[in-house]
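All remarks here apply to the structure that follows.
Let's look at subunit A:
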Amino acid sequence: MTPDAKGETVLEVRDLHTHFFLRRGVVKAVDGVSFSLRRGEVLGLVGESGCGKSLTALSLMRLLPKGGAQTIKGEVLLGGENILECTPAEMREIRGRRISMVLQDPQTSLNPVFAIGDQLREALLRRKRAPLTRAPHAEVMKEAVAALRRVEIAAPEQRISQYPHQMSGGMKQRVVGAIAISGEPGVLIADEPTTALDVTIQLQYLKLLKRLQAETGMAILFITHDFGVVGRMCDRVAVMYAGRIVECGPVRRIFEAPQHPYTRALIASVPKMTGPVGRLTTIEGQPPSLMDLPVGCRFASRCSLVEQRCLDAYPGTVRVGDEHTADCWKATPA
Partner candidate 1 sequence: MFRKVARVFALAVVLVAGASVPSRAQDQKGTLVFAVESLSAQTLDPILEGRPGNAVYQAVMYDSLVGFDLEKGGIGPGVAERWELSADGLTWTFFIRPGQTFHNGDKLTAHDVKFSLERQMGPGSLASAAASMRRTIKNIEVVDDLTVKVQTTSPQIGLPAGLSRAVAPEGAIMPKAYIERVGEEEFRKKPIGSGPWKFVRNVPGDRIEFTAVTTPHWRGRPHFKDLHLLLVPEESTRVAMVRTGEAAIASIGPETMLGASRAGLEVLSVPGTMQAVFQFWGTYKPEVKDSPIAKARVRQALSLAIDRKQVIEHVMNGRARMPYPFATFGYTDYFSADRWEKWAAEAYRYDPVLAKKILAEEGYPNGFELKFANTALPGTQFMVDIGTAIADMWTKVGVKVTIKHYEWGSFAPMERGDQAGLIGWASMYRTAGRPDAPWRYDGAFSPESIQRLLGDKENCQEICQDFVKTSRALGSELDKTKRTALTDHMVELTANSWTVIPILEGMGYYAINTKKVGQFAPITGRHELGDVFERIPRPEQKPWKK
Partner candidate 2 sequence: MKRYIARRLMQGAVLLCMVATIVFFLGRLTGNPVDLMLPEDATAEDRAALTQTLGLDGPILDQFAIFVGKAIHGDLGTSIRMKQPAVDAFFDRLPNTLVLIPWAILLGMLLGIPLGVVAALHRGGLLDRAAGTVAVLGVAMPSFWLGILLIFVFSVELGWLPSGRMGGPAHYVLPVITLGTFLVAGFMRITRSAMLEVMESEFVKLARIKGLSEAVVIWKHCLRNALIPVLTLWGVFVGNLITGAIVTETVFAWPGIGRLTYEAVIYRDFPLLQAVIILKSILILSINLAVDILYAYVDPRIRLA
């Protein structure tokens, strides 16, 4: 889908705050994240691990882990409705049907003691179109086989009655994918779906996601730390650092003219396919502790262009191009 094919916005996240309240203090893991996602578009959410991208996804699904995590501020507009204010019952209606998610590790995403068919059936029964709730078991199983075939799994008729441990990682991730889309959600969050897969399977999985998106027109929020995947997969990309999105824009512009020093450093550390392979640069220093975040720009301590104002106050969001923003004092507005 070309970036300018502007579908209407399906997901709007405004100033999302999700913090961990621990005995030792408050961890501001997601500290004011805002972005929007359009129909048929793939938005990449990139950043080093621990920058809060997975937690952002969980906050959207309102599936925060027990023990202290809580979304305390911001809005998540799904089709215009702020799902943060939904009751648990309403949220259950939304999950799987309007927003769904694929997890990182296929090994543990499927229940080891239930057959694939059974786990698929649960998801299929929830779809609105041609509801199967009263359909006889045989017909539901036929749908399940179709769902497996749709995610390009060979010999789905046998696979239906098999258990997770009898399948390879890649195949399992496809089943998880089938489960995720069987409710025909408008938005699919893919939380590093290919990280646990080896490279060849990775490529196939990405192509599969692309094909499924083309068929259904769903929007995908693709979370990864791998820029290579971003280049191939995403229309737009948002770079996250220490709980905030520091730069967001069309993928080609980000690759060619990254405006935020952190983005620039990230791209520099990715080996290029084309041209000579020089020494790869690394980013010195450590991301700031999420317990006592600096007042100013959070990348200041590691930024080569750091100035006094970077330390004094957090830079606002600067529009540096068509749909391209960066949070940096040095960014030159368009």
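Selection rule, in plain terms: all candidates are chains of the complex that A comes from, given by their letters.
In the analysis below, a residue touches a chain if its C-beta (ideal position, glycine included) is under 8 Å from a C-beta of that chain, and two chains touch if they have at least 3 such contacts; residues count from 1.
Nothing here was measured: the structure is a model prediction, and the numbers come from that model.
Every option in 1 or 2 comes from this complex, but the candidate touching subunit A is 2. The part of subunit A that touches candidate 2 in the complex is made up of residues 61, 63, 65-66, 88, 92-97, 100-101, 103, 105, 108-114, 122-123, 126, 163, 165, 176, 179-180, 183.
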